[in-house]
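Have a look at this one.
One protein chain omitted, others in place.
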Amino acid sequence: MMDKVRDIVIPGEDIGDTKTDRSGYGTFEEDGKIISKFVGILNKGNFLSVVPLSGVYIPRADDKVIGFVTDVEKFGWIVDINSPWQGFLSVAEGVDEFVDIKKTNISRFFDVGDMIYAKIVDTKRGDVQITMRDPIARKLKGGVTIKITPSKVPRLIGKEGSMINIIKEKTGTIIRVGQNGVVWISGENVDKAIKAIKTIEEKSHIIGLTDEITKLLSD
Amino acid sequence: MGMKTDEKFIIKGKRLDGRKPDELRKIEMKVGVIPNANGSAQVSFGNTTAIAAVYGPRELFPKHLQNPDTAVLRCRYNMAPFSVDERASPGTSRRSVEISKVTRLALEPALFLRDYPETGVGVYIEVIEADGSTRVTGINAASLALADAGVPMKDLVVAVSGGKINDTLILDLCGREDNYSDADMPVAFMPRKKQITLLQMDGELTPKEIKEIIKNVLKAGQVIYEKQKKILKEKYEEVS
Partner (left out) sequence: MRSEYILRLLEKNERLDGRKLDEFRKIEIKTNFIKKAEGSARIKIGKTDVIVGIKTEISKPFPDMPNMGVLKTGAEFSPIASPDFESGPPGEDATELARVVDRGIRESESIDLEKLCLKEGEKAWEVFVDIHMINHDGNLIDASALAAIAALLKTQIPKIKDEKIIREDYEKKLPMLHKPITVTVGKVLGKLLIDPTKEEEEVLESKLTVAVMENNNICAMQKSGDSLSIEDIEKMIDLAITKTKELRKLL
């Protein structure tokens, strides 16, 4: 039996008219028409937009991301944020105390392999500045990470956290979701949580997913 | 193209494999065949099969190739040694280098590469079975793979070969036809505005014949486009 799906559109597909609609994310205008840029779900709100069903993470200011320190440099750390662009965490944004970089080996604060939950400050071309100066920011220890398509993160979180909270409650886990598609899970039933998250990733375009996930977790 | 023969390739209006002159071979398409890739597709036209994978947008190395305004598109067309009659030595040939270039130029106009400055997009095409018209099969696969990867596109890219044999204009040349044709013309285009992104020709054709072939190609391209559209949506229509 086929579940009800939302409208799927493809790149180059005509979805509206500039006379009657306004073009939003995932669309472009040409010759008075609004056209999809992606294979994605069509959203007919105030703006006509398309949510891509695949694609890499494009960093945006204020996004919360989970990253991995890949290099320790003189003035900060290079962080892999699961994106075509690297993240950079400066000493100023990473450490609260005063640090004399001439005398200090900063790897005592963050070292290669460390996993951090951080916030994006600025995304000038090619240089993504991140910060740990935020109440949510912290080093993550233990647990397991999985990656999902970044555009599906809102679906995983749900309206005001409704979806992710169901998973957390029913599996007794702590879950931190990065807008960059990296998800960190720690606790009792990690496997069950991973299964639920993978299901959401596969079926993000299906209506009635919340019920399906609740059922999956109750078994 | 160009081998001389008295052989008949069109008998009573039908080609060697029973097709009409403007008929395409059986087309098969699949997307998401390579889990490691950001996007992928496998396309067959009769016994010609190409698998395309897209990796990216991703960090581009070496760094000096990065462009501050746009993603850099790289394309590699390769034939597997077992894809042809006489085994082909692995590695690049002048032919594969040229086809890699024209393939890149066939796909580039369809992509919003400027949305991803400093990055690279890698498109890799492997021909695993070669029975004529391999470059256009590769382009059809690459177009699907790019859409599957979530690379923003203005339109899909559709490709098919045209040509002439025994004084008849034909479409979708198979291997034998390719070898003995009077002319061979691969074409790729973006269907929405009929913008042609690949055009090559070798042989001898009158300008009128060329126009006619292009007309036939645009018509056949619509069939290919509808299949591409269907296969991209199908992935999300049925979830077991």
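Order of writing sets the labels: A and B. Residues in every chain begin at 1.
The rule we apply is simple: contacts are C-beta pairs under 8 Å (C-beta built on N, C-alpha and C of every residue); 3 or more make two chains touch, one makes a residue touch a chain.
This one's a predicted model, so the numbers in the text were calculated from it and none came from an experiment.
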| item | value |
| --- | --- |
| Residue in contact with the excluded chain [from B:30, B:58, B:104 or B:235] | B:58 |
| Omitted-chain contact residue, chosen from B:23, B:115 or B:129 | B:129 |
| Residue numbers in subunit B that touch the chain omitted from display | 33-37, 40, 47, 49, 51-53, 55, 58, 76, 78, 80-87, 90-91, 122, 124-126, 128-131 |
| In subunit A, positions touching the absent partner | 68, 115, 142-145, 190 |
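Methods note: only the chains that are shown with their structure count from here on.
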| item | value |
| --- | --- |
| Distance from the mean Cα position of subunit B to that of subunit A, given in whole angstrom | 34 |
| Subunit B to subunit A touching residues, read off their complex | 38-39, 56-59, 66, 68, 71, 110, 112, 115-119, 147-156, 190-192, 229, 232-233, 236-239 |
| Complex contacts: residues of subunit A adjacent to subunit B | 2-3, 5, 8, 10-14, 26, 28, 30, 35, 37-39, 52-56, 58, 84-86, 125-126, 149, 151, 202-203, 205-206 |
